[in-house]
Structures are given as C-alpha cells and as structure tokens.
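Note that one protein chain is taken out, while the other chains of the complex remain in position.
Let's look at subunit A:
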Amino acid sequence: MSKDVSPNNAVGRSSAEGSSSRQFFVVSISGSVEAAEFPEHDELYCRYFVEFGSDWQIISGVAEGMSQISKKSKCHIDDRQLCVWNLPVELTLKSTNITGWPKIVVSVYGNDSFGNDVVRGYAWSFVPLESTSTTLSMPAFVPASSSKLQEMTAWFTGRRPEFLNPAIVVHGESRELLRTSSHGHVFVKVNTLIKDLSKCGYENCYKQAQSYSLASIVSEMEKFSVS
C-alpha cells in the first residue's frame, strides 16, 4: 500500500491537534454476496473479504466470510443459470482518510471433473462512495497458465494457478505480469451508509438543486481555520 497522508496535513489543519479532536467518518456496509453467473462451471462456493487501507479501523462486523456450495437450478424455465449464495456482508469502518476506501474481493471456487478444489474466478469492486443501495456486478477472472504444458499438467493434477493472497487483485503493481481468462460475473448487493463525510470536508456527490450561500461556505471554512 502506498504511504497514506492524512487529510489533517493536506487541508491546513493544525498538526498540534490531538487525535481526540480528529474528525472521523463512518462507513457502514450491509449487504450480501448474492449469486454468481458462470456459464461453464457448476457447484461453486465463494470466499469474500473486505480490503481497506491502514487508516481504517473496524468498528463492528467481520471483514470476511465463506459461503455454502451452490448448484445451479434444474428448472428448465429458469434460464438465468445462477449459483445463489446470499452470504451476508456486515461491516462498519471508520477512518479519517479517503485513501484506502474499502473494496470487496470475492474468490469463487469449485470442483473440477476429478474432484479437486480449484479456483474459478476472482472479482472485486469498490464499496460505493455514496450512501446508496446498489447491486455490484463484478466480472471475474482467473490466472491462466504460462505455457501449454503447464496448462495440461494443471488440468490433470488439479493444481491450477491461483493467488497466494487474493488481495493482490486490488493492487495495481506488477499486474502486467499476469495473464488471465474471464468466465463469469459475481453479483453483490450492497447498502452503504456514510456518516460525517461532509463534516470532514469531503463532498461525495454533486447536489445540483442546492444553492450554497457564502455564509454557509464561511461557516464550513471556520472548521478548518489554522489556530
């Protein structure tokens, strides 16, 4: 993770202020990893975790989970072909810094034809930056073998290429070394609630209908005054 600069230094607040007067904002994530759509694979389970930066702390909830194994519907009129998990995600975080905003990472696993547990896809998305209720549709990709021989060996032995730490999918470094293939999508429904973001001085959505008077701007600025 690149080094984080807290907003206290950046917006001119006095650095002599103690941590008790630092303004936190709170992000509450509640939702579920609903389902996955993988046309070529069946009997899938998933693990999810929420990755966040070093300035963030968990207030309540758990940052990871593992689902049940789900098989697609046998109903012939249901052509969605989803593996449904409905795995709940409940987490509340607080921070002073937007950098390191939480991201949900989902890894999908299944059994291959020999019965080995192999990875079927990794997918990730940022938790929405506004208080909103939405379904994130994340396309999933899986690392590809580096040569034909390795691909055949992996198919026989069931040891497919996978990430030692799935958190690597949310980092941008050294991604050029990776070759992947993509097979499906993961659907995660997230309800986000963000508290006190405007008190920390951040604007996360553009309220076109409001008119801001200079007096209200002045009162906002007084919160940032250098003492």
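Here is the rule we go by: contacts are C-beta pairs under 8 Å (C-beta built on N, C-alpha and C of every residue); 3 or more make two chains touch, one makes a residue touch a chain; residues count from 1.
Quick note on the criterion: contacts and distances are computed from a predicted model.
Considering only "B9 domain-containing protein 2", "Growth hormone receptor", "Hemoglobin subunit alpha-1-like" or "Cleavage and polyadenylation specificity factor subunit 3-I", the record for the omitted chain gives "B9 domain-containing protein 2", by its UniProt protein name.
Annotation: of A:Trp85, A:Tyr109 or A:Trp124, A:Trp124 touches the absent chain (contact as defined above). From the options A:Ala35, A:Val50, A:Val108 or A:Val169, the residue with contact to the unseen chain in the full assembly is A:Val169. Where subunit A meets the omitted chain, the residues involved are 2-5, 7, 10-12, 39-40, 98-101, 103, 123-126, 128-130, 138-141, 144, 169-173, 175-176, 178-183, 197, 201-206, 208-215, 217-218, 220-222, 224-226.
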